[in-house]
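Below is one structure, written out as structure tokens; the observations come after it.
Complex shown without one protein chain; remaining protein chains in place.
Residue numbering begins at 1 within each chain, and the chains themselves are lettered A and B in the order written.
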Amino acid sequence: MLIEISNVTKQFGGLIAVNDVSMDVHEGEIVSVIGPNGAGKTTLFNCVTGVYTPEKGKILYKKDGVVRDIVGVPAYKIAYLGISRTFQNIRLFKNMTVLENVLVGRHPKLRAKIWEILLTLPAFVAEEKKGVRLARNLLEFVGLLDREAEISTSLPYGLQRKLEIARALASEPKILLLDEPAAGMNPSETEELISLIKKIREMGVTIILIEHDMSLVMKLSERIFVLDFGQKIAEGSPMEIRNNPKVIEAYLGKEEAEIA
Amino acid sequence: MGAVYALIALGYTMVYGILELINFAHGEIFMMGSFFGLLFWWILEMTGLSKVIPIPLAIFLMFVFSMIATAFLGALLEFIAYRPLRSVTNRLIPLISALGASIFLQNFAMLTFGSTNRVYPAIFPDFGWNLFHARISLIQIFIFVTCILMMIGLTLLVHKTKLGRSMRAVSQDYVTASLMGIRVNRIITITFMIGSSLAAAAGVMYGMYYGVAKFDMGYLAGLKAFTAAVLGGIGNIPGAMLGGFCLGIIESFGAGYISSEYKDMFAFLMLLFILLLRPSGLLGQQVPDKV
Partner (left out) sequence: MMDIRFRRRVKAAARRWNNMDMRLKWGILLVIACVYPFLASSQYYVHIMNLAFIYIVLSLGLNIVCGLAGLLDLGFIAFYAVGAYTYAILSIKLGLSFWEILPIACVTTALFGLLVGSAAFRLRGDYFAIVTMGYGEIIRILANNLTFLTNGPIGIIGIPRPNAFGFKFEDPSQYYFLALAFVALAIFLTYRFQASRIGRALEAIREDEIAAVSMGVNLKNFKLISFIIGAMLGGSIGVFFASYATFVSPESFSFMESVMVLAMVVIGGMGTIEGPVIGALILVLLPEALRSVSDYRMLIFGALMVFMMIVMPKGFMGWIKPRRILRTAEEENPLVNRDF
């Protein structure tokens, strides 16, 4: 078990956005979290990444053989622990270039001290060189290398999502949380994204995915968790989820065509 | 004095509520309001009317004149210095523009009205009552009552009229408001006009109370009113009133018990203290970021 979320509850005032949700993810898996709008999927991600602290529950994370509860750990430390994410409503660093965005993502791996930077000591230079090389590799990987000098927000929407993925990968994470990576993409871009995600998994990164595009979810996931009104209503293989009457009901027949 | 701060603070808060912009030139608007009042008095004196019309009427007209003139000045300020910048995302830009406007107005006042204290007419009969240990003068009561009346008026305006409803809509979300058919530009102009006329009234009262007007009086008063607005939770109308009164009380107590030299500092220290305990001001609510 790489990460185990147990009985996590997060409230906003009277609204229970995530209600007693448990899920577990094994190393090397691709799992998906699905559910109607407002089900609490993003909130669950925010609990895992430390943006919100859940009121109840534990999130156990195994790193180097040590299991620890990461509830209450500040968000920036979570990144150092090897959990990285993308955002549903793209949050790129607007006035910075594509390459610079990826380098910010590399932050947890950069250690140069202030004096090393000021005196331009070799340790700093080597680290920067390595960072740039890796960032360029990642950009090539997502197909953005030729646009590295552009301002990030001048990219078309689909490419911005890919840039977010490259940025999240720059810290060489163990777990990658993708929040609706296919939103706003056209079918051919989505196809590319699917093969991209597969390759990321082959790099040894465990992936947790939130997505509304059922075809993508069904093609990629080993297991699926379904949330509705903050509660987990089902979990299982794509096959099981497809035929689960509760899930079909939760989607109110809206996506029945795709599910059935 | 708390009431005067509250009136100026209202202008900051109203503009902030709508545009999320600190109207740095607001202190200068207040100063101009004071001078407009004075100007009107000079006109009365020159035409000899000051002897003819009864004092209460003269005071009333002084307020009206200054408030109207300043309202237009406020609208002009918005039109020139802020409106062209509304689409700019960097919040510092309008701020610098506001500073420019404020330097301009200050120097304008200095050039037209001179760089020394200008004497305000002592229209108010100087008498008062001794209450406990404090002396309460007629003018203090007058200022207090006028300020309260104006605040009640503003509250009614914002909550009970169609205009007020539009203003609140614009401050919630002005893109949506414009889609709902509200003429956003007009509402913003009106907001500036109301805020400016309140500051003008404050300026006239300030002048009457201290007996002088000076080109640089807007700076400290503006600073304190801004402090008051933040104290109460900027963008929040009752908050600004509360903040103004708090600041006035804090200041007079601070001055009474510590030393008048540290009076200004006391207000700021209090502000720091409150903000550290309640980072969104007394009546402001904390809005968590949605991720």
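The rule we apply is simple: contacts are C-beta pairs under 8 Å (C-beta built on N, C-alpha and C of every residue); 3 or more make two chains touch, one makes a residue touch a chain.
Because the structure is predicted, anything quoted here is derived from the model rather than measured.
Although one chain is not drawn, the whole complex shows that of B:22, B:39, B:177 or B:221 it is B:22 that touches it.
Listed residues B:52, B:103, B:122 or B:249: the one in touch with the omitted chain is B:103. Those residues of chain A that touch the chain absent from the view are 49-51, 74-80, 84-85, 87, 91-97, 99-100, 103-108, 110, 112, 114, 117-118, 120, 124-125, 128-129, 131-133, 136, 145-151, 167, 171. Touching the omitted chain from chain B are residues 16, 22, 80-81, 84-85, 88, 90-97, 99-108, 111, 219, 223, 226-227, 230, 234, 261-262, 264-265, 268-269, 271-272, 275-276, 279-281, 289, 291.
Rule of thumb we're sticking to: only the chains that are shown with their structure count from here on.
Rounded to whole angstrom units, the spacing between the C-alpha centres of chain A and chain B is 49.
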